[in-house]
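As you look at this complex, bear in mind that one protein chain is not there, while each of the others sits in place.
First chain written, first letter: the chains are A, B, C, D, E, F and G, and each begins at residue 1.
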């Protein structure tokens, strides 16, 4: 017999600490596969966020830094400027990137920093127990919007990939989801392209990945995938919003 | 004889501290006129930035707060939430709003805070002696880009009104200039509309005003007006990018 | 003074058991404290809390040595059995956890067969109340009457059926030993 | 010890005069310090700096009482004349500033007629060097030779014409008194 | 050896200890060959099992969606112990 | 009184002490009625003056652009002292 | 009065609402999150304002704006989030803006852990921000006291026009204890300085720059004087069994309640020991020491830090007696028996009667 699906060598054997059914695990896997396929394990440095994935560096067979909530793009800037030949990425939740860290993310894009950001948008603060995120949908019940997000008081969800796509220094911007096997494959393609864009030196590359948080959404993992598809997946722009070819042809 | 142009009552007699030919003075005047014309002197609270206009509260016959660099939108949020019937505005430079304070500005917009921001973009840090701003143009020589802004190292200028226009909570977004008498009149109209949008409760209103900094651009005031028109004025989107009517008709 | 650790999965009602114990102590005029473990471990799905019920002012709510451990899963026993004080008690859900008493254990070993009781009373989510009942049986300071008072204080007047169901489970749990033979 | 304040508009070469004085002190082996006023006042367009040239280590570079004030505009006199020490000196640009010596003034009053000198030497932007020359005339510790050394140190070998022009203006300034009668 | 197998012989293995019983694999499997075990693992989760490897078409969907990377997919016939 | 003036009589006054001599008014005036004074004001700036009020068409452009708000525009004929 | 059973964090939020604080701006962080969640659930119901800010910095400046507009307002966070508020706190103090800021300490430095800690004492009391300013810092040691000090805290903030910090830790924030809420009316102060629109009065301006150094010095001296007055009038502390104590423990917050247990045990064993428990960490309660300076032969400071309050104790004791130290760090709380052992080892069993 022959193994046709095996675990990537970019990940070690440590079991994930995530809740059952949390799709952070899927995103870790495809990220690891991309790093392995591009053969950049020995030259990649990851930057972890603060959030549920704040301990992700335990799982990857690569160098990692982790700093304060929201500051990963600044850290990545420091690393990449120090080591321009290495491959650098940040992995950030929606609280981390869209809320406290939006300045760092936008300015990394504006400067055209040559690293990649994986933005994991589950529309909630998972780590701290399910508070509203800037990406929570109107009406979504969270620990800090117990009656549902009220647009009159808390405003509207921010469409981060859309904003990123308006910024010239961002060379590649894609928005994907991991709700189905097909979409997982698309997500992996986008992440791979983002790394390639970095390696080729085009500028900042950004992939938004819609993800689940069964625990704080108060749903089973499979219900969560459906909710993801029907709600986050319909509100947020999906697809490749910007890529170096397109940019050039403008 | 009859006086056909007189100074607005929203301003007192204190001479401005600005450099000769600095158009902060023009923007102060039209802002004051709008406040007078809308008859809201007694119910308007301004929030000053940190920058050359950080002392603007000396000149206006209205209540004012001034906080830390970049935080005016957060302060304005606090004031407006405390006093929803009052009229609140921030006045911020490009360093203040587009650099250190971009998170506060974007999130005030995202929440649809019902105040108005006057964003004075002179493409430079005036107050601290002419360093590069996120809005400095590629090639522009500043104290921190003495050879001209190099896009490969420092990235590209951020088009703030463009970003603002992608944010749903921003009800009104306009981009104007004060390089000619006609444009000054247009700028005043935009500011007036922004205040009206606030008063009518539509959401956040934002007016970007292109302005000069003769001192740090190293030009005479009149040369500065020309440079403004030919450079900032051609790079940045001008016009009314979004208004409640348009928003509704979408 | 009772120093109780309640531990298990999130979703098993672990924290509720602890709070109810504490409420009960409060309405019966004892000093009480309750503290959960909090932190990133919650991601893994475990939950536990410490309750102190005492005649004297409580200085530290942190329980480093407990008089009783109420355990709802195996990792909880692994983690907390070592801190049961000499002569203390372990109560655990014997329907989920299949363990033999270690030789060295200097505490009472109470394997509560929850499954037959749940089936008997027909309340699917009553596991935690059954364990609580079993605890009260062994307790010298909390009685069934006390716990009913605590339950009323905690839940309030609005949902009497909740109080009733809980008391039903607690009482069956109180008499858990009669199920041991049937099950063994 | 000389404690000099140089004050005027931004763009008049005020800071340059101060720096040149300090360089001169340095190359002639004195202790020197130079400090500008810095801050939001610069918006208004004024500029000033303080220079100390001393045989001893300089403790504070801040000049609260100066031995000489070199003033390039009227507000500078208003602001700094009160801190000239008794028996100190005021030098000012008499072509721009039209002022009479106040009765109470306990310092020397030197109204330097710069306009005729500028016209004479034909160097439009030499106002500041003329004033510096006038200062040297009155100084007991800096000579014309010293200042030439300072100028060379500061500007370096690359731009000899600059040194030449500056020295020309300085020398005319040095002899400013001969222009007073013509002008008065 | 594997070369000799028919193309449609596939099966999966599931690491019982890694599995958190989320049921995602079960929900995405087009051939309904996966189901949940009745016995909890050490952590107390009820892991997924492949109850009918014969139906498995090796589409990888389960593995692509498993958040714990506890599924491996094989071409060939299961050895008894691997198929649980 | 002002009602009696012809429509095309206009003039401006410039507050000499406020003026910072930026020359913007001079540059935008369509009738070239403004110029810079040869005498500095107290702060040392050379202020703008209206040397030919007769040409002024009261278009307000100077006032709209003056950063110091030192220009006032009048309809009517200047009193001597106001026109400098 | 009704007895509630509440987490310390919940008691803080409930007490704030009862103290008429109807505005909350904040950003979630463990172990203080129950405060923001309680406020999110309750404030809109009572006609208040709740905003989840984009960051701790923004929360601090929203508090600035609302306070400047004359409202009672608060925010809460934990350690790393409080570090982000340091600039804002300096600005609040400089502008004399009253507000309540809660720090439910977790362990540092860096991301640290979520366990309880007392390692932000320096930051809170010496000014983690720039410039000479002080926060009034209150350190509760029970859920009941959390409720009480919140009410006091708002009053102190309003009276002195200064930000007040509640400094507690994860144990106090997360534990539940019985609590009753006083029915005290908030102090009423004149807030005519607030920026509410210049309607029929001179305009009000809230800014903190001084263009001239002379003005800067005047402002500094003014603040210094104000802080000296607060120092004089607002010291708070609990003296527990200090009347005849020959050895004194000094501890606050969570470690103080544990020390109390140790003191009781030592007293039972016949040791003349007591506890000085600072309630105001700034102003540091020097008065608690003054009356016992001649009587106490040694002090044992117990902190959950590497030793921070001990500096203030030493400055106060002024070498009149030895000041010893015991600590646990990184999220561990000290134990009675450890404390007693330390007492014996440093004071060699001193203080036993007979």
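In the analysis below, a residue touches a chain if its C-beta (ideal position, glycine included) is under 8 Å from a C-beta of that chain, and two chains touch if they have at least 3 such contacts.
Here the structure is a predicted model, which is why all the values come from computation and not from measurement.
A.B. asks: Using the touch definition from the top, which of G:44, G:86 or G:295 touches the missing chain?
C.D. replies: Residue touching the chain left out of view: G:86.
A.B. asks: Which candidate, D:9, D:23 or D:174, sits in contact with the chain we can't see?
C.D. replies: Residue touching the absent chain, from the options given: D:23.
A.B. asks: One chain isn't shown here. Among A:23, A:53, A:77 or A:99, which residue touches it?
C.D. replies: A:77
A.B. asks: Which of these touches the unseen chain: B:5, B:91, B:125 or B:217?
C.D. replies: Answering carefully, the residue with contact to the hidden chain is B:125.
A.B. asks: Need a quick check: the contact residues on chain D for the chain that isn't drawn.
C.D. replies: 19, 22-23, 26, 32-36, 38-40, 57-62, 64, 153-154
A.B. asks: Please identify, in ascending order, the residues of chain A that touch the omitted chain?
C.D. replies: The list for chain A reads 41-45, 47-48, 54-55, 57, 60-68, 71, 74-83, 86, 103-104, 107, 111.
A.B. asks: Name, in rising order, the residues on chain G that touch the hidden chain in the full complex.
C.D. replies: Spelled out for chain G, the touching residues are 79-80, 82-84, 86-87, 90-91, 93-95, 105, 107-113, 115, 117, 119-120, 122-123, 126-133, 207-221, 223-224, 227, 305-306, 308, 311, 314-315, 318-320, 328-332.
Simple rule for what comes next: only the chains that are shown with their structure count from here on.
A.B. asks: Counting hops between chains that touch, how far apart are chain A and chain E?
C.D. replies: The least step count works out to 1.
A.B. asks: Based on which chains touch which, give the shortest step count from chain E to chain G.
C.D. replies: Steps on the shortest route: 2.
A.B. asks: Could you tell me which two chains share the largest number of C-beta contact pairs?
C.D. replies: Per chain pair, the contact count peaks at B-G.
A.B. asks: Among the chains, which is located farthest from chain G on the basis of C-alpha centroids?
C.D. replies: F
A.B. asks: So what's the Cα centroid distance for chain A and chain D, whole Å?
C.D. replies: For chain A versus chain D, the centre distance works out to 62 Å.
A.B. asks: Any idea how many Å lie between the Cα centroids of chain A and chain B?
C.D. replies: 34
A.B. asks: Approximately how many whole Å separate the CA-defined centres of chain D and chain G?
C.D. replies: The answer is 56 Å.
A.B. asks: Quick check: what residues of chain C touch more than one other chain, meaning two or more?
C.D. replies: Counting only residues that touch two or more other chains, chain C contributes 40, 45.
A.B. asks: Give me the residues of chain B that touch two or more other chains.
C.D. replies: Each of 18-20, 54-55, 103, 107, 111 in chain B touches at least two other chains.
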